[in-house]
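A single protein chain has been omitted; all remaining protein chains appear in their positions.
The chains carry the letters A and B, assigned in the order they are written, with residues numbered from 1 in each.
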Amino acid sequence: MGAIITLSLLAILLLYLGLFKAKKALLPVTLIGLVLAVGFEWYGWDKIAEPQYSGMVLFDRYAIAFSILCIFIAGLVLSLSKAYFKAISENVAEYYTLILFSLVGALLVCSYHNFAILFIGIEVMSVALYILVGIRKKDRASNEAALKYFLMGAFSTGFLLFGITLMYGATGSFDLSELQQYVRNTPDHQISPLFFGGILLMIVGLCFKVGAAPFHFWTPDVYDGSPILVTAYMSTVVKVASFAGFLRLFSMVLIPLDGFWEPLLLTIAIITLFVGNISALVQSSFKRMLAYSSIAHAGYMLFAILSIGNLSPSAILTYGFAYSLASVVAFAALILVKRQIGTDQFESFNGLAKKNPFLAVAITIAMLSLAGIPLTAGLLANL
Amino acid sequence: MNELIWIVPLLPLLGFVFIGTLRNFLPHWLVSLIGCGTVLAAFAASITLFGEVYRARMVGGTGVMTQELFTWISVSDFQVSFRFLVDPLSAIMLLIVTGIGFLIHLYSTSYMHKDPGFAKFFSYLNLFIFFMLLLVLGSNYLVMFIGWEGVGLCSYLLIGFWYKNTNYAKAAKKAFVMNRIGDLGFLIALFFMIAHFGTLEFAGVLGQAKLMVSGDVTLLIITLLLFVAATGKSAQIPLFTWLPDAMAGPTPVSALIHAATMVTAGIYMIARSNIMFTLSPITMQVIAIVGVATAVVAAFIALTQNDIKKVLAYSTVSQLGYMFLGLGVGAFTGAFFHVLTHAFFKALLFLGAGSVIHAMSDEQDMRKMGGLRKALPIAFATMLIGTIAIAGIPPFAGFFSKDEILAYAFVENPIFWVLGLAGALMTAFYMFRLLFMTFSGDFRGTQLQKSHLHESPWPMTVALIILAVLSVLGGMLNVPEALQGHHWLANFLSPVFADSAAVSVPFHLDHTTEYLLMGISTVAALAMALLAYKRYVKSEARPEQLTTDRGLLYRLSYHKLYVDEAYAMLITKPLNNLADIFKKVDVKLVDGLVNRVGKGFLSAGNGIRHLQTGHVSFYIFMMVLGVAGIMLYGLIAN
C-alpha cells in the first residue's frame, strides 16, 4: 500500500513542480519516488500476506514481484523520455504525472483481491492512457489514436463490468476468496450459467486489454499513432499488469473449471500468435512491426496461463521482464534512429551497423530476444 | 622369415615417400637408383619368401606363412587386421610383381629420361608396386581391397600422367570410374561375406565356404558380385572399354599395370577364392561365357586397329578373356599359368612397342612405320619371340598356358573350345600383322623420324632380352603329361586349389585328343601367321591400302563395335539428362516449395493487414463477432 500511496503523492508533487517550472527537477524527483516505492514494496516481501482493507487488496509476493517489475519498467521508460518529451510537448510535467497515475492503476491491477479494485485499477490505468495517447495535441494521428483507444476501451470495459456483474449475480460477492470458495464447493453441474457467462465476458475484457485477437484491432493503430514512449509504456507495463491480473483470477479462482475455458483460451492464443507473427512479417514500419510483435507476445503469454501451475507466475514474470526490456530497448533505438534519419521505415536501418555499431548491436539483441532467441532472456520465458 | 613379410611392401612405399617428397631436389640418377633399388630389394626379399614356400612344398607342407601387423578396423565383434599371407599363389605373384616390376622400372629409367615428370613417374610406379603387393599379400579380403583400389588410384595417376592433354585426363577418369563400378560389387560382396561368415580372412571365409553345398544362393550372390569386381579390374565385358583408353599413359605403365599385373588382379582374386566359385556352377558358367565372349570380341577389334598400343591393349583384353574362360571351366592352374606367361610376353610386347615408339619419336600409328627391323634389331627379335609366344606356337610360353585352358574348355563344352580357337586364330593374325606392319617393308614415316631411328639404350634392351628369355622358357613351368611334363606349377599350387579339386570332377582327356587339339591350334596359328605374311609383306601393302577394305565387319571392328558410343547413348547421356532434371527439380520444385511456404506466410500477412482498415466501426463489428463466437462457445460448452 505504501508504494501506491507514494506514487499517488509523487504524481501530485510533480504537477506542482510543473506549475513552478522546475522542469529540471522532474526526472530526478520521479526516479527518487520510484525507488522509494520499490523500497516499500520490498519491505513487504517477507511479511505474511493477508487481504487488507476489507479484503480489497492482497500484497503477496506475487503482487509485489509484478509491481516491482511495473515500476522498474516505468522508470526505464521515463528515464528515456527526458529529451523526447521536451521535443514533442510543452507540458512535460503532465506527462510524468499521467504515467505515474497509470502506474498506480497498474499496481492496483497487480494486487487486487476484489473485483472492485480490479475494475478501478484498470480504469485508472486506462483513463490516464487515453490522455497520454493524445498528448501530441497538434498531431492528427495522435488524436485519432486517442479517440480510437477511448472508444474501443470504453466498449471493452463494458464487457468487463458486465462479466463482473454476472459473477456477482451467481455468487453474491466481488471477493476473490469467496469466489474461490464458491467454485470449489459447488459441484460442477450446479455452478450457475451466470457464472460461466461471467467468465466469458471477463475473458473478452481482459483479452482486449492485452491485445489478444480478435480484440487486437486497436493495437496497431493506437501504437502507431501514439508518441513512441507512450507506445513503449503501453506495450510493456500495461500488458504485464493486465496479465498479472488475468493470471490471478484464473489461478486463484477458475482453475477447477479449466475444462471450460482452456479450449477457448487456446484458440485465442493460437489466433493471436498467428495474426501477430504473420502481420509483423509484412510491415515496413518498424514501429508497426513492434506493435504486431507485441500482439504475438500476448499470444505467448496466454500459453503460460493455459499451462497453469506453480510455475506460471514466474514464467510470466520472467517473460514479462525479458519482453519488456527488449521492447524498451527497441523503442529507444527507434527514437534514436528516427531522430537521426527522420523515418521509421526499415530502409532507415540500412547501414546502421557501420554508422552506429553499438546501436545496431542493441537492436540486434533486442530483435533476437523478441524473436525468442535464447541467451537473451526471452527464451526462458517462452516456456 | 615370416616376420619379414611386411618388408616387401614397405620398400616400394619408402621409395614412393622418398622420391615423392624430394622429387624437386633429387637428380635423375638418384631417382632411378631409389626407384629401381627398392623394387629390386623387394624382389630379392620375394625370392627369399618364395624359397621358403618352395622348401615347405618340397617336403609336403602347404607353404603358408602369415604375419599380423596390427588391427586395422575393429567395431564390436567385427575385426579386420593388417595381415599378410604368403602361400604358393601369392609367392608366385610376388615374384611377378616385383620381378617384372623391376624390369619395367629399369626400362623406364631410359624411356622416361627426357620427361620433366621423371621423379613423379617413379614415385607413382613405386606406389603402384606397393599397392599391388598389398593386393597380393593381404590375408583377408579387406587388405586385398586396399590394394585393389590403390592400384586403381595409381592407374588413374599414371594414365593421366601427361595431364595437360585433356583426353588423357578423361581416359584416366574413365578408368577410375569403371573400376569403381566393379569395386562396388566387391564391397557388397564383402558385406555378404561378413554377414554370412563373420570374417573376411581368407582362411575363415574359404574354410567355411567349402562346407557348403554346391549351388548355395549366398555363394552365388557373393561370387557373382566378386566377378563384377573382376570385370572392372580385369577389363571384361561389359567394363572393358577403359583399358584401350588407358593406353594414354606412358608405355611402361601399359606394360606393368595394364598388361602384366594390375589387370590380372581379377584372376588372382578368383583363383584365391576358387572354392566359392567351384561351388557356384552358375557363376562359373557366367564367367566362362563372359570370358570367351571377351576373348573373341577383343580379338576381333584388335584385327583392324592401327595404333600399335591399341592393338596390344585389345590383345590384353582378349587374353584376359582366356584367363576367365580358364577360371570358368575350372582350369584354375591353367588360368594362373596364363597370367604368368602373359605377364612375360605381354610386358615384352609392350616394352618392345615402347622401344618402337621411342625410336619413332612418339609415333604410334603403325601405318607410318615399317621396315624397322634393321634399325631396331633387338626390339624386332624380342618382339618376334613375344608374338610367337602369344600366338600359341610351341614351344614358347603362350602355347602351354593357352593350350591348357583350351583343353579344359573342350572338356567342359566344345563350343567354348571352338570360340577359343577362333579367338586364338585372330590373335595370331593381328599379332603378326602388328609385327609385319612395324618391322617389314619400307619405312613410311617422315624423313625426320627416319633420321632419328635408333636402337634403344641398354636398360631398355636388357629388360627386353630378359623378358624374351622368360617368354621362351616360361612354358616349361607347367608342361602337361601328354608332353612328358610334370605339371610343376599345378603341383606347386595344389594346396591352394585342393578344396576345389576335392569337389569337382577330375580333369580327364585322353592323350590322343589332347594331341589333336594341340595340333589343330598350332597349325591354325601358323596358317594365320602365313596369311598375315601374305597380306602385309608379300603384297607389300601401302598404308593407304591397309585401310581401304571397308566391309561391314571391317567397320565394326575398326570402330570397336561402337561400344563406347553405345555406352554414351545408353548410360552417360541419360544419366546426365537425369542430373539436369534433378538440378531443375531441386531449384524449381523443392526449393520452390520452400519459398512458396515462405511467400504463403507473407501473403497471409497481407490478407490480415487488409482487415486493419482504420475504421473503429469495423473493429467493433469484428469484436462483436468475436464476442458472439465466444458466447456461442459458452452455450455449446455448457
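One rule holds for everything that comes next: a contact is a pair of C-beta atoms (placed from the backbone, for glycine too) under 8 Å apart; a residue touches a chain by one contact, two chains touch by 3 or more.
Keep in mind that, in the parts below, contacts and distances are computed from a predicted model.
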Chain not present in the shown complex, as UniProt names it (candidates "Cytochrome C", "Dihydroorotase", "NuoM family protein" or "ABC transporter permease"): "NuoM family protein"
Among B:T513, B:N576 or B:T613, the residue in touch with the chain that has been omitted: B:N576
Touch criterion as defined above, residue of B:I188, B:L384, B:L561 or B:A604 at the omitted chain: B:I188
Residue among B:V177, B:V286 or B:A381 that touches the chain left out of view: B:V177
Selected from B:L22, B:I47 or B:I146 as touching the chain missing from the view: B:I146
Touching residues on chain B - with respect to the absent chain: 70-76, 78, 142, 145-146, 148-150, 153, 156, 160, 163-166, 169-170, 173, 176-177, 180-181, 183-184, 187-188, 191, 194-195, 575-576, 578-580, 582-583, 586-587, 590-591, 593-595, 598
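Just so it is clear, only the chains that are shown with their structure count from here on.
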Inter-centroid spacing, chain B versus chain A (mean Cα positions, whole Å): 80
Touch list for chain B against partner chain A, complex: 601-602, 604-606, 608-609, 611-612, 614, 616, 618-620, 622-623, 625-627, 630-631, 633-634, 637-638
In the complex with chain B, residue positions of chain A that touch it: 147-148, 151-152, 155-156, 159, 193, 196-197, 199-201, 203-204, 208, 214-215, 217-218, 220-221, 260, 263-264, 275, 278-283
